[in-house]
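Not every chain is included here, but those present sit where they belong.
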Amino acid sequence: MISLFDLALSNLLSPVVLFFALGVAAALAKSELAIPEAVAKTLALYLMMSIGFKGGVEVSKSGLDQHLLLAILGGVALSAMLPVIGFSALRATSKLSVANAAAVAAHYGSISIVTFVAATQALQIVGLPYEGYLIAVAAAMETPAIMVALYLANRGGKTSERKDGLWREVALNSSVVMLLGSFAIGCISGEAGLKPVAPFLVDLFRGVLCLFLLDMGLIAGRGLRQGFRTLSVPVIAFAIYMPLISAGCAALLSLALGMSPGGTALFITLAASASYIAVPAAMRIALPEAQPSIYLTLSLAITFPFNLTIGIPLYLWLAEAIQ
Amino acid sequence: MTLVTYPKKRIEIIVEAPALSRVLKALDGTGVLGYTVVPALAGRGLGGQWTRDDSFNNASHMVSVVCIVDESLAEKAVSAVYAVVSAQIGILSVSDVSVMRKEHF
């Protein structure tokens, strides 16, 4: 088995993580360095397209079986359960309002695809394969947490009226469509379809990820500079211990899902990751009284860096340990 | 001016992007004949500051909507938009403008 220390070190010194660190440093130093929004959005779409397509090609080779269904069910259940834990923890330890606690909990029940992508890179470095169908699991885990969190927020009484259209918006957000669409195209066109697009979709992947994580670093750094002081210690602590709780739950559950070590590591990573694209936009409509400066800072500026640097090697090690 | 002009109201709404479609739907419901959405780059308000480059997630940036309406419709339009905007991050202001004839507002 690979030592946790070696894993963590090789992860920390990979260009992908170093470019993230560069972004954080530049933002903290107030450099005007910025990736234009139009390009950052495209880089994100590219990452979905690439990871989705490759996942689909894998599935076209191995075929689908009941494992996919099992994993999706497991993922959905997990994603529905984690917000309950998160909400209770926040309400018990911090002074966050019901709306704020529910909104934060929704983020931690849902997932971050970029964290998932970074974890696939870490797997590639240590040479572990993973199940292509995890793309579909990831997509399935985006939404359930939002529903549960809204239920938690509205148990008290009046439910928001302006939710018409919200579910369509959430279910058809850019990332999900790009991810599942590319996955389906990969399934259909298979290895033969991948070959002519591989120089774009496969070979460039790592370099593009570096550029994208530079941007994530810039955003996380600006978030740290602005949002940090408004957060209390129990709330900040949540952004570190909650991923670990989620990882633990996912590890237990994964024992029943029969995945490879690589797949297990990714499943744990999904659970431990926190959304910062789909869920914030949904919260602005469904729970406008919750403050974005709280949930965005926690998810983007604390949990994402934590997972990228320490979490991913830990989850990888955990996945190997429990086999 | 000796050109014949007609007085109208110019409503300017600065609102967080996730709520844009709901603001436009509210305007559509009032019989307003048109509007234009304009991008914003950065800003500061009571809730702190934001810049476009921070917000590939769309959740924390603002857009601006300009809507020129007849005075008879202005109050209805403002109320409808205000009902949406008051629960969200955003502001609303109204000013006087004049337009040429044959234009549709």
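Quick notes on this one:
All chains are identified by letter, namely A and B, in their written order; residue positions are counted from 1 within each chain.
Note that in this section a contact is a pair of C-beta atoms (placed from the backbone, for glycine too) under 8 Å apart; a residue touches a chain by one contact, two chains touch by 3 or more.
What you see is a predicted model; the values in this text were computed from it and never measured.
Though each chain kind is drawn just once, the whole complex in this file has A x3, B x3 as its copy formula.
Quick note on the criterion: only the chains that are shown with their structure count from here on.
The distance from the centre of chain A to the centre of chain B, with each centre set as the mean of the Cα atoms, comes to 34 Å.
Those residues of chain A lying in contact with chain B across their complex are 34-37, 40-41, 44, 162, 165, 215, 218-219, 222-223, 226, 276-277, 280-281, 283-285, 288-289, 291-293, 296. Remark: chain B residues 16, 18-19, 21-22, 47-49, 51-60, 84, 87-89 touch chain A in the complex.
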